[in-house]
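Read through the structure below, which is laid out as structure tokens, and then see the notes.
Missing here: one protein chain of the complex. Every other protein chain is in place.
Every chain is named by a letter (A, B, C and D) in the order it is written, and numbering of its residues begins at 1.
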Amino acid sequence: MLGTLLSILILGAMISAVYALIAIGFTMIFGVGGVLNLAHGALIMLGAFAYLGLTSTGGMLSLPPLVGFVIAVAVSAAASYAMYAGLVQFIEENVVITFLATVVVALLATELVTFWFGTDPYQLVPLVAGSIHLETVGTRVRYMELLGFVISWIAIGLLWYYVTQTDEGRSILATSMSERGAQLTGVDLDFVKSRTWLIAGAFAGIAGVFLGSLLSTYPEMWLNPLAIAFIIVVIGGIGSIKGSVVAAYLIGYLETVTIQFLGSSFQGIFSLVVLVVVLLVLPQGLYGREFVHE
Amino acid sequence: MTLLEIDSVTKKFGGLVAVDDVSFTVDRGEIVGLIGPNGSGKSTMFNCIMSEYDVTGGTIRFGGEDITDYRTHQVVNNGLSRVSQESNPIDALPVGGNIKLFTLPNSVVSLRGGASEEEIYQYAARVGLESELQELPDELPHADVRRLEVAKALATEPELLLLDEPFAGMNQQEIRELAATFEEFREDGITMVIVDHNMGGLMDLVDRAVVLDNGDKLMEGPPKEVTTDERVRKAYLGGTEVP
Amino acid sequence: MSNNDNKGAEMTNAGKELVRRRTFLGAAGVGAVTTTLAGCLGGIAGEDDDIFRIGHLAPTRSQMGLGAERSIEIAVDEVNDDGGILDQEVELLSENTEGQVDEGTAVVESLVQEDNVDLLVGTFVSEVTQGVMDFVADRNVPFLITGSADPDTITEFHGQDYEQYKNVFRTGPINSDLQAEGMGQYAEFLSDEHGWEEFAILADDAAWTGPFMDRLPDEIEERGFDVVHTDTMGIETDDFTQYLDDVDSADADAVFRFIAHADSAAFVSTWQSNEYPFAVEGINVPGMSPAFWDATEGACLYETTSQSGAGGVAELTDQTMPFVEEYEDRHADEDPPSKPMYMGFNSYDAVHFYREAVESAGTADYENELDGIVDAMLSTEHTGAAGDMALYDEDSEYPNDLQETRDEDDYISNFPMTQWQEGGEVECVFPETDATADHVAPEWL
Amino acid sequence: MAVLELEDVHVRYGKSHALKGVSLAIDRGEIYGVIGPNGAGKTTMLNAIAGFTDYEGRIRYDGTDLASKGPQEIVNDGLVYCTEDRDLFPFFSVHENLLMGAQFREDRDAVREDLEMVYELFPRLDERREQEAETMSGGEQQMLAIGRALMSDPEVLMLDEPTLGLAPIIIEDINEAIERLNEEGLTILLAEQNSTFALHHAERLALLETGTIELSGSASEFQDDDYIRDAYIGVH
């Protein structure tokens, strides 16, 4: 029993770290621009496929994994920015249209990737191979999972430093609180939004490479992570980075426990039920803030 | 005879007390001015009466009935209507359609209810909009949009009309016309509460004024009394020497 | 063919184009016309011509479906080179079912109603197969199932009302009940080879794995081994660590896993990078793809799967290699799959099998002489690329279903096991009569 | 010498004509008051200057046309706007809000000095450095808004209704601050419904009604005007 608990503790932490990366990007874009970016998942997929195309041993480039990783993250970030600059900024004043357009972009991206890579799954070359056998706990942890955990926290830490300790980063937080206030202090909204989409895209790209390596890489690989990101973001409080991190671990552990004790048939259902309950009891989520009226 | 009774109403937003234990009454047939500097809690008070906000404490009675916990549409159907400070017509509907919306019965099975064209014409005519019925709101000049707001409120056949800064953005000529319209309403038996931050234009129209300052009721009384009151002067002038 | 005389010779040559252009009422044929507008439009009725049309159904976006499509093209070309079916030229109409019921239903209907196909071959996903069964039974078009192995497809249909479904046959693969027995025999083989006696079973939480979950534990235990752990995996599952941990803590020597969904790549990858101390055996549908080695970056080394045709690496009959080589010649430089895959073998064999049957019956006129065709089907014995083929008869447990073949050890031989071995080579490892290499245990064991 | 000039500025929202040809010239170092009732177009005018609203006509600051500049450029040029809604960052502390005002300034020493200046100007803010803006009273928020604007090192400060909804005692503080800032050379454009407040500070004023400047002149001219006395000073 103790072994089971420990193994849940470890496995949950690994997957939660990746969830957190996805949710943070999603929540930042909502916080800063008010855009619910349903194409966020597609960026995850894009990161994984970019890495696949760059590094696969049977492929044309077969770059070293680390180089591929860096480029894949850059590709996701660039795609995210392109989506803002090429589409969203022209329609963002209409929430419904933007919302629907991002869904369509996600589906479009999926079809394009399907066109090139087909629907069958791929496995990525791991950044680091091998694993540790934790005999007493009764589980094994791949180095790749550990690396994901570490990189997730490094990324979160850097982001935290950026948005709280630098003027440039703080202006992102400031914009999420008051767009007009930011403009009044000389902040260029376009610049802030561009950076936000870049960061969100990069985070999605990192998550994509890890999800693609730990799980597998196929055109519809984004659907579940996106659904999980929704749940996390709503539970954590939409727009709150801290909320995303906390809720990511909450949901990550919930899923792990569900699989362990109820079986995977119930995977997902539990999180969804928790989500509904949170929305009904605590509509603004754990760290969402209720703004003063007027 | 008391129509509206505000009894110790308090409204807090988080730590901010927007309306603090305010009481006053409005009699049938009166026009009452609710005045005070901007931010003194007038609009909040209206929002509490209309149940746009839940009050933090106190009771609101209308025609003897406790309407504190009613929902907005119930308040309206009870005979209260409000013209808000911001004009928010539905841009996709012409003036006539905007008025018609306010005459519809609150029934999901009523497919063809609501005012007839003739009745809608009458509502519009009472504020002088009868020739603009087919126009879309965003094609109207500002003063007409304000008139449309009044016509919409009128279309709910209210006993008591709450008017929130009805004269905002109008020139003196337009203000005089609208004030005359309100006088006509009074003759039709409609009771009115008018919010304005500016006492000047209002004092000829109102029978009585209630002054709010910083969420507190400062005083109430006939216009003359109010305008000469020292506390009111101080509230308005903010301690600045009167030049 | 019944209305052949009505049409001029020049029209028959126009073939499919002609059919496409006619309006609905013309093309819908007797069914629609008689029930509704017989009186006023009686002159127009379904027509036929001198071309024998085969409708092929597969999810051709996936490698499995594409392989099947390419394979049946080869079969059709071979038949045409050899004089066609009953002297009629054979035309192949290949449709993509997307693996979905709605798409499958739509294409089957238009093949039957509009194109007047004489034979349907294919369907990979059980839902699709079962979704079109009623319609196909209603229209009596002979239908040879070549992709889905669910026994229900026979027992729940033919078993309930043979007369209704007698035009539907499965010419491959053998159904999963029989596959389960084969898997039990394979456990015996593994025990002989490596001394493994404790087995675990993990299966997709899906209908097709039902027979394995129901029968395989008994098959294993009957042979004196232990089943130390069984579990089902939700098909939304993409993280297999916990499942593999459980197998590990049950101290299994090998796990039989039955997996068909996309994440099977993640399954082997997790197993391989964590070097779990047990072998991975059973059925892995994506693992049948020749591209699986590349797709998993070699993580599939040592894993096995059973499949019709043994991945085209073993000479199962004298038909096998010529077919595989023809396939490789044609598609060497194209998209994967580079080999036919199991449905390809079955689709290829289905055409030759049907040809042999109707030629012995002397007719392919299913509208009038279905019973003759059915009798011929049930009495045909054919040597296909995937093995020797014969069907069970009406009174057996699985009417119209492919019979298993057995070798001298009584091992089922027409659903062989293949293993990914060093360098990305697929080898047939069981049964031993067809084996191209020994079964290899993972080096970390 | 005019530091800010408006020349025949029109603003339209759909068919409604909110600003109908306003021309103004504000001299360096003066306090210029714009008074008028609610909805007269005061805020619209400030929004146009600050780059938040499209307009026709010409607005020049320091001799350069502002038409092509976005709000952020205008702020960074030294024309700083303190809005009626204050637009603070509710979950930032007082200190962080103030720092946001100075984020684009290179000279960090000057920023530190200005910070001390603001805290000295508004001791209430000094006492509440770590408090979140959201939790402060209206008057404190107004001080913070002015303080944040000051941190951008403005040459011209536009204040929209700085006394809105404030207690008299707070208005006193703001009074003092405005006077001190002006003494130190800051040009202030003040829009107010509270005519008395505006009259008290401004050297020159304009009366805006329904989008048109009905009257402009010196403070003393305004005080003597009957129309103004009746309609706007209000207290009979």
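Heads up, the rule we're going with is that contacts are C-beta pairs under 8 Å (C-beta built on N, C-alpha and C of every residue); 3 or more make two chains touch, one makes a residue touch a chain.
The criterion applied here is as follows: contacts and distances are computed from a predicted model.
Trainee: Report the protein name recorded by UniProt for the chain absent from the figure; options are "Formate hydrogenlyase", "Trm112 family protein", "Lysine biosynthesis protein LysW" or "Branched-chain amino acid ABC transporter permease".
Mentor: So, among "Formate hydrogenlyase", "Trm112 family protein", "Lysine biosynthesis protein LysW" or "Branched-chain amino acid ABC transporter permease", the name matching the hidden chain's UniProt entry is "Branched-chain amino acid ABC transporter permease".
Trainee: Considering the full assembly, with which of the depicted chains is the omitted chain in contact?
Mentor: Within the full complex, the chain left out of view touches A, B, C.
Trainee: Please pick, from A:V67, A:I132, A:V150 or A:L272, the residue that touches the omitted chain in the full complex.
Mentor: A:L272
Trainee: In the complete assembly, which of B:K11, B:K100, B:R147 or B:R208 touches the absent chain?
Mentor: B:K100
Trainee: Which listed residue, A:L6, A:L112, A:L198 or A:L286, touches the chain dropped from view?
Mentor: Touches the omitted chain: A:L112.
Trainee: Would you mind spotting which of C:L92, C:M133 or C:V324 touches the chain that isn't drawn?
Mentor: For the chain that is not drawn, the touching residue is C:M133.
Trainee: Can you name the residues of chain A that touch the chain not displayed here?
Mentor: Missing-chain contacts on chain A: residues 30, 36, 87, 90-91, 94-97, 99-101, 103-105, 107-108, 111-112, 114-115, 227, 230-231, 234, 238, 265-269, 272-273, 275-276, 279-280, 283.
Trainee: In the full complex, which residues of chain B touch the absent chain?
Mentor: Within chain B, the residues touching the omitted chain are 50, 52, 71-74, 76-77, 81-82, 84, 88-93, 97, 100-102, 104-106, 108, 110-114, 152-153, 156.
Trainee: If the hidden chain were put back, which residues of chain C would touch it?
Mentor: Within chain C, the residues touching the omitted chain are 20-25, 27-28, 31-32, 35-37, 61, 96, 98, 100-102, 105-106, 109-110, 113-114, 126-127, 130-131, 133-135, 138-139, 150, 205-207, 234-236.
One rule holds in what follows: only the chains that are shown with their structure count from here on.
Trainee: Count the C-beta contact pairs for A-C and for A-D, then tell me which is higher.
Mentor: Per the contact counts, A-C leads.
Trainee: Measure off the straight-line distance from the CA centroid of chain A to the CA centroid of chain C, and report it in whole Å.
Mentor: 39
Trainee: Could you grab the centroid distance between chain B and chain C? Build each centroid from C-alpha atoms only and quote it in angstrom.
Mentor: Using C-alpha averages as centres, the distance is 76 Å.
Trainee: So what's the Cα centroid distance for chain A and chain D, whole Å?
Mentor: Computed from C-alpha means, the inter-chain centre distance equals 42 Å.
Trainee: Check each residue of chain B and list the ones that touch at least two other chains.
Mentor: 14, 16
Trainee: Name the residues of chain A that each touch 2 or more other chains.
Mentor: In chain A, the residues touching two or more other chains are 292.
Trainee: Could you please specify the touching residues of chain B with respect to chain D in the complex?
Mentor: Checking each residue of chain B against chain D gives 14-16, 37-40, 138-142, 145, 165, 167-172, 174, 197-201, 214, 227-228, 232-243.
Trainee: Can you name the residues of chain D that touch chain B in the complex?
Mentor: Listed in rising order, the residues are 14-18, 37-41, 134-135, 137-138, 161, 163-169, 171-172, 175, 193-194, 196-197, 199-200, 209-210, 223, 230-232, 234-236.
Trainee: Using the touch rule from the top, collect the residues of chain A that touch chain D in their complex.
Mentor: Contacts found on chain A: 167-168, 170-171, 173-174, 177-178, 180-189, 289, 291-292.
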